[in-house]
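With one protein chain removed, the remaining protein chains of the complex are shown where they sit.
To keep things simple, chains are lettered A, B and C as they appear, and every chain counts its residues starting from 1.
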């Protein structure tokens, strides 16, 4: 029912490395894809001083980037690198102040149509059960 | 009806400089506040290679950061640096692929209550009439 | 730059009357289009006991319906009744408790592309300056 993704984790990583060099900063990878599955993906944001805000927690824009890349990766893995999906809408709720440390994003695609894909992201601080943020994004898929 | 903001442009800039050092990158300011007014603010995102994506346009996360800082600045200027407003929800629509160059954000507060503030942001590429993005954000204002 | 709409107010009203009989209730029209213009529309929600909630104000779902019909009407008037636009995303912020009485919606299209249209709605209680709600919606336009 949910077909296997067309790209492996290694293929997704190689694609991101080539196409999104800005995911590196000062030579360090900031966002890493941990796994891809049928209509799902799991990513990790390495905490880094650039993402800090007053209070020392991971910033909203850093979590936004994690969500945006994460849903993109789940679409990419599922349909293959045949077209460049573009974010059209992203709605994010910040639920709790995250502690120091890495942030994990669990991504799940709610819809993968011919023209639009919709994905959901739930963000957790590592080792914590309660989500720190939740987001839903829509991506436009160009005609193939 | 809409009272003048409590902070001047210079005061807002000094506050951001002290509290948000991450708005600098490599010594350069990435986001500058151009003006504050009653329930409004105008900001500029200096384009910078870190914000680029495949295709060479300003990235979604960079525009998200501009919106997030912009609505925060409009609230801060209006009520003064008495409390740290926290983003609880931000919904952004990406409307057009922005060309190279700076992005301007026109911010307008739709509501400034005791506990919640809601602001709207319309983003333009400099010199262009059609918006490249539009966002609405909600901020929680701590008890004073 | 913004071309005139393809449908007149009378044409839009006739179309809605034929295609959306549910905008009537017990023989009374609940939502009326007051004007259409280039990329804009203005609608009125007649207050009605069915829309009330505890406290006697207009309900959230009634305001949602007003926004949803309003952005649809602005798209319809602009491009003509050639295709049935479908709501894909709607984000609404409720800003103030509306008093008794009619609600007016000012609609403005932020984007009218070939595949997606995005519109903004600001809702006011009649005679009041402060908005009671604000919404942004995305509509998918079928291939023509």
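One rule holds for everything that comes next: contacts are C-beta pairs under 8 Å (C-beta built on N, C-alpha and C of every residue); 3 or more make two chains touch, one makes a residue touch a chain.
All values derive from a computational prediction rather than experimental measurement.
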item: Of C:4, C:19, C:34 or C:126, the one touching the omitted chain in the full complex; value: C:19
item: Those residues of chain B which, in the complete complex, touch the missing chain; value: 88-89, 91, 115-116, 138, 140
item: Residues belonging to chain C that touch the chain removed from view; value: 19-20, 22, 25, 50-55, 59-62, 64-65, 68, 84, 86-94, 97
item: Interface with the unshown chain - residue positions in chain A; value: 1, 91, 93, 95-96, 110-111, 118, 120, 129-131, 134, 136, 138
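Going forward, only the chains that are shown with their structure count from here on.
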item: Most central chain, judged by mean C-alpha position against the global CA mean; value: B
item: Chain centre separation (chain A, chain B; CA means) in Å; value: 23
item: Centroid spacing, where centroids are CA-atom means, of chain B and chain C in whole angstrom; value: 28
item: Sequence positions of chain B contacting 2 or more other chains; value: 91, 93
